[in-house]
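Notes follow once the structure below has been shown.
For this view, one protein chain was removed and the others were kept in their places.
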Amino acid sequence: MAIIIASSLIFLFAAFLNLSVFSKYRKVNFINSVISFFASLIGFGGALAELSYGGKFSPINNSSFLTYFRLDYVSCFFLLALYLIVVAVSIYGNDYLKKMEEKKQLNFFWMNFHILVFSMCGVLLSKNAFLFLLFWELMAFSSFFLVMTDHKKKEVQKAGLIYLCANGAGALFLIAAFSLTSDSYFNFAPAMSGSTLAFFFFLVGFGLKAGFIPLHIWLPEAHPAAPGNVSALMSGIMIKMGIYGIFRALSLLSPWQQSWGWTILLIGIISSILGVIFALAQHNIKKLLAYHSIENIGIIMIAMGLGILLNLKGFNELSMLSFCAAFLHTLNHAIFKSLLFMSAGSVMQASGIGEIDELGGLARKMPQTAFFFLIASAAISGLPFLNGFVSEFIIYYCSFKALSSDSLFTVFSVLALSITGALALACFAKAFSVMFLGSPRKIKTESVVETGKYMRAGMAILSFFSILIGILPYFSFNFLFSKFSPILTESHVWHEISRIFIFFTGTYLCAIFFFAVFMFMRRKIVSENRVDLAPTWDCGYLASSPKIQYTGSSFANPLIEFFSIINPPSASYPAIRGYFPSDNSYSSHPRAFFYETLYKPSIDKMRKMASFFSFIHGGNLRMYVLYIFLSLLALILWKI
Amino acid sequence: MISIIDLLRDCSISCFKEFSLFLIIMPIIASIICFLLRSNSQKRSVLFIAGFFHFLVSALLVFPQLYIDNISISNSNSLFISSFSGNVENAVFLMIVSLLFLGASYYVMGYLPMEEKNIRKDEEGFIINDEPETVFSGFMLLFLASMTLVCFSNHMGLLWAAIEATTLFSAPLIYFHRSRKSLEATWKYLVVCSVGIAIALLGTFFLSIAASSSGGSLYISDLYSTNSFNTLWLKLAFIFLFVGYGTKMGLSPMHTWLPDAHSEAPSMVSALLSGALLNCAFLAIWKSHLIVSSAGLESFSSSIMVVFGIFTLFISAVFIINQREYKRALAYSSVENMGLMCLLLGISSIAGYENTKQFIFINAIGHSLIKSGMFFLAGLVFFQYKSKKFSDIESMVEKTPTMSAVWFIGFILLSGAPPSPLFLPKFFLIKAFLSSGNYYTAIFIILAFIIIFGGLGRIFFSTLFGSKETEKDESPQLKKLLIPSQIFFLSSMFVSFLFLWFLRG
Amino acid sequence: METISQFLILAIIFCNFFLLFSHSTKRLVDLAAIQGVLAAFLPLLNSREFFFEPFIFALIVIILKGFFFPSILKKIIVKNSAYEEKRREYYGHISWSMYLLIFFVSVWLSTRLNFDVETSAWILPASFMTIFCGFLTIILKSQTVSQITGYIVLENGIYCFGTAIFIHQPLMVEAAILLDIFVAIFVMGMAVFHIGREFKDSDSDSLGELREVFEEEAQK
Partner (left out) sequence: MENIKLFLQAVIILFAAPILPGIINRVKAFFGGRQGRNIFQLYFDIYKLFNKGIVYSNTTTLIFRIAAPAMAALSCIAALIMPFGGQSGLLSFSGDFILIVYLLALSRFLLIISAMDTGSPFEGMGASREAQFAVFAEPVFFMSILTLSKITGESSVHGIFSKLSPVLWVENAPVLFLIVLSLFIVMLCETSRVPFDDPDTHLELTMIHEVMVLDNSGPDLGLIFYASAIKLWILGSFVSAIIMPRHSEIFWLDSLIYISGLAIVAISAGVVESVMARVRLLRVPQFLLAAFSVAIMAFVFQSLKG
């Protein structure tokens, strides 16, 4: 516990340092990234130690200020994920911000970065409602400033405003929720009355931060607007604070109800499927990744909904297991989503283009970044050999094990997971191949060069962990969840899962063995015969150009057409005039569906209604005196 | 160290009456001096010195009193209260008034010389020349004197006279920039407030009728103790008092003067108006609520206050969302906070008077400090950018970084995020409504707060960020003038943590 | 003594009536002055024995309300040339209906409030009538000067209410209240004088710039 508090205090100290000392220096990047790297490394070590043999989680009971903080299993797990991502992001940040450093003074940026990490540690550690909300607001405002780093652009300003309002609304709902579940000294206390209402407030308050479907409008705006390393940190870890909050809320509201489980499950299913459908239609790489965060949050919510419903149905070990799956998927998603944002950031920095349809053939120029992006996209679509598959497998496992007559919800979760998996595979195959493979479309790849060594180091760390959890699930699952709850570790479910994970490693080894055999056979044959290069078969068409390649939108077009009722793309192609063919253009750009059909009209209607009341302040003095007279009369008639 | 405190405590108890008289008369004398002096800088220094001494003496009076709650010296029918023991709220509001006046006088010292140098044009192009300094500083000090009188009065009639005096002395202050709009604002302020105050006078007379069975004396201390009231007259009295002082406090059907007065008055005057004056009016309502509840009609008065409080929240939410001027937005946020305080007082009968009292204090202190800090800032922003509409101001972060930093911190505090003292009353209010079971009002209040946050957010956001390329040009004395707001913001945060320390204790 | 105070109260009620229906601001000011003087006489008639202070106060009130303020307001009327109220077509009907309304409300109120302090019977409804009439003058008349007269009428109603109950307040409080009222009227006069100088016609409807205008209207 002490190590973790020490590391978070280092972050606070670094933030203060930035404010005062560093404002004079011009090049603050290196020092800051070194400080945050070492601090998060210490924190990571502390969390690992706490998780593996610590386990005591005894609350600190001295009367000092520390009584308001406690470290139990769940917060330790989230701290582990947080520090892991911060380690990678801080290294990555050092190189990523080099270009930006020439343009403007970055100490304000780094100060906010440190405050963000410090406030996230605070959120995870605090046991007192006031402190929790204090750190929550600190997190909200520091991430707001990080999103607004290059506030010159129009869409960044729009994103910033939506993000600010979402945070404000979320904080107020949390105030309402905590008011129901805290004693007079603001410490967490189980809700006395109206727990369903408290649950609703918690869900909305934390949902605005987690970003599942109905409350997600800020996410696809804020993440593309933020610089690469910030959006990696935000979508990797900051969204998970919402998930942590929902879990903490569930532990506070003791008697779970059927309706809660179903709401969380349905929200999970809707946001996972809709998230990936929206992602398919996106052209901008960061928007695509932002929508995928929504999809993965949906998967985590499915796991949590499953956990609640299984608990109510009496499958206690299975419900514990599905909560483990939710936490594992949080860690997995943190790893591969930050990896994706980092590689996307380095691609955008190297090529300067965000639209995937203009990129292509980058793998030749940026081999390592291409490799990391491949690892991450395979992991996010839940393919074997990588960590995405492990957590999705556990969710499948729990739903199949609990398949009895009245547990219909397992069917929904299995279907949702399978559809999301297939769609995610299609989406990331498109993204990876359009960006990295084939021949370069609009981009001039001569100028493109591999990204800095620190950025690659940051990405390497995360891909190492992704492969580690993927290839050796038994080792990592046991290490992470043996301390979760004694009931689970003794149950037969635990043994069966461990056996399965050993089988996983076995199958992977066989697969690699077969792969080696085939490669060896081919090498022997290839060495004898000739190997030569020729242009791709193009039906004998002489002048083939990169433009005839399949772009991202054409790849995803059949699926977008099929799902167009949910997410109608707004295509614009002028009608063909005259008889002779003139040059024509077709452009289709995805619309932020929920924002434009649900939020924008409602806000405009609200403002129109509000402007209706402008007559009250119509400027005529006699009306004002009339108001006093009328209120006087009204009170007399009402009360006397 | 302990002995000094005891010494201070004894002398503050013994010569309480002398000190209070000094606090009232000293500003009047200072204003007379100002009328006599000629050069403007001398007037401003007199203003500052008076403010400083006023703060010193009131601090001397208030802080030692906090340790001796037990000795209740009966302030029998003397016009002025003889000690703060019975009524702590007077002490708190006195402290707010004197602290704000000190900040405002310091601000005036820096602001007025800047004002003289630049000639500002009205929208229609008329050159705006300012009120003669004598009128300004003179009435400012009289304004201070009347507000101190409000905090010390123990007689309802005297309380009424003091509040009427505050209206009259603040009217010329609003008319400082001699533009057509400020004249219109002054006229509306005068008519609406004096009509409201007249109703309050009628309410005072009804109160004396209600208490006629026990000699009809209007001494607040006596009114607390008498329990033989004619209930019908008491109800009518409370209604008239509530509507009268509610106009002065800015509760919502009667709030119409507030946005005009605040947006047209110079920033230091509007800071004092929204920080100190609204509190004094609230003090009067608080006293009448106490009188009514001591006579057992608590549910009657709190139901009225809850209804008016919620209507005020609704009106301020409706008007903030479409607002186009930042000063008017700040004014409506004052209206919202006053509605919040009225609501808090209203639910004190449900949620127990003792701990709601603490939250009303923290809200009053927090709101006054933050709002006056914001108005000082608004004055500087107006001075720098020459326009009241936030759409004309762009990329403040580039042009004036330090001011925009303080400007955004002010917004965070105003929005009720945890470090700010305004968070705790909101928390308590929602908790009281939710635990007492009326969920719909709770949800309505939450929506109102969200809309207000969104409206303010939109305004502050579009002033801070913009796509115009501007280089940094921040005049040094502008930075010097940021000091009062910075001090006020920091002290408000300190107050919230101090309050939490007490609560935990 | 009883009949004279009855008679005075009736005169006050009639002043209210004329107030509502006259259009010339000068006549309004005179009516308010008369009403003020009548209200000032009331305490003298009610009180049995002769006290010194109330007599002095009554005298001051008579001098101020009767002579000082009308002269100021008349000078302002001349200065701003605000002689005539704007004639609105619905004016008559509204005044009538409002007059009847406030008459019934005040009678209803005074019957409801069983008034145990012994004074002349009609004082309560008369004072309510005057107060509500003061309100109506401010609301219905559009000239700034007539709004001051409306305020004076309001003060008259409150004053004659105060005298009705005749509970002796400490001297300082009585003085403070009277001082405040007169300073208020004086400051209003100053404000109207400035308005006259700033705006050509001193009609209060011209003072309409400070209002909530929202985007749509702004663009229109």
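The letters A, B and C name the chains in turn, as written, and every chain counts its residues from 1.
Going forward, a contact is a pair of C-beta atoms (placed from the backbone, for glycine too) under 8 Å apart; a residue touches a chain by one contact, two chains touch by 3 or more.
Bear in mind the structure is a predicted one, so any value in this text is a computation, not a measurement.
Novice: May I ask you to name the displayed chains that the omitted chain touches in the full complex?
Specialist: A
Novice: Which of these touches the unseen chain: A:I175, A:I302, A:A378 or A:A592?
Specialist: Answering carefully, the residue with contact to the hidden chain is A:A378.
Novice: Give the residue, chosen from A:V434, A:L472 or A:A610, that touches the chain omitted from the document.
Specialist: Of all options in A:V434, A:L472 or A:A610, contact with the hidden chain holds for A:V434.
Novice: Can you work out which residue in A:I487, A:C510, A:A571 or A:L598 touches the chain that's missing from view?
Specialist: With A:I487, A:C510, A:A571 or A:L598 as choices, the missing chain is touched by A:C510.
Novice: For the chain that's not shown, point to the residue among A:L312, A:I353 or A:I419 touching it.
Specialist: Among A:L312, A:I353 or A:I419, only A:I419 touches the chain that is not shown.
Novice: Of A:F44, A:F372 or A:F389, which one is in contact with the hidden chain?
Specialist: Residue touching the chain left out of view: A:F389.
Novice: Tell me where the left-out chain touches chain A, residue by residue.
Specialist: 360-361, 363-364, 367, 370, 374, 378, 381-385, 389, 393, 396-397, 400-401, 403, 405, 408, 411, 414-415, 418-419, 421-423, 425-426, 429-430, 432-434, 436-439, 496, 499-500, 503-504, 506-507, 510-512, 514-515, 517-519, 521-522, 525-526, 529-539, 546, 548-550, 554-559, 562
Operating definition for what follows: only the chains that are shown with their structure count from here on.
Novice: Assign the assembly's chain-to-chain touch graph to one of these shapes: line, ring, star, complete, other.
Specialist: complete
Novice: Measuring from the mean of all protein Cα atoms shown, which chain centre lies nearest?
Specialist: Given all protein C-alpha atoms shown, the central chain works out to be B.
Novice: Could you work out how far the Cα centre of chain A sits from that of chain B, in whole Å?
Specialist: So the centroids are 45 Å from each other.
Novice: Provide the C-alpha centroid distance between chain B and chain C, rounded to the nearest whole angstrom.
Specialist: Spacing between the chain centres: roughly 31 Å.
Novice: What is the distance in Å between the mean C-alpha positions of chain A and chain C?
Specialist: 69
Novice: Residues of chain C touching 2+ other chains?
Specialist: Only 112, 135, 138, 147, 204, 207, 209-210, 212-215 qualify.
Novice: Among the residues of chain A, which ones contact at least 2 other chains?
Specialist: Residues 607, 610-611, 614, 616-617, 621, 625, 636, 640.
Novice: Residue numbers of chain C touching chain A in their complex, please.
Specialist: Within the complex, chain C contacts chain A at residues 105, 109, 112, 132, 135, 138-140, 142, 147, 204-205, 207-217.
Novice: Touching residues of chain C toward chain B in the complex: what are they?
Specialist: 112-114, 116-117, 131, 134-135, 138, 144, 147, 151, 154-155, 158, 161-162, 165, 167, 169-170, 172-173, 176-177, 179-181, 183-184, 187-188, 191-192, 194-195, 198-199, 204, 207, 209-210, 212-215, 218
Novice: How about chain A: which of its residues touch chain C in the complex?
Specialist: Spelled out, the residues of chain A in touch with chain C are 607-608, 610-611, 614, 616-622, 625-626, 629, 633, 636, 640.
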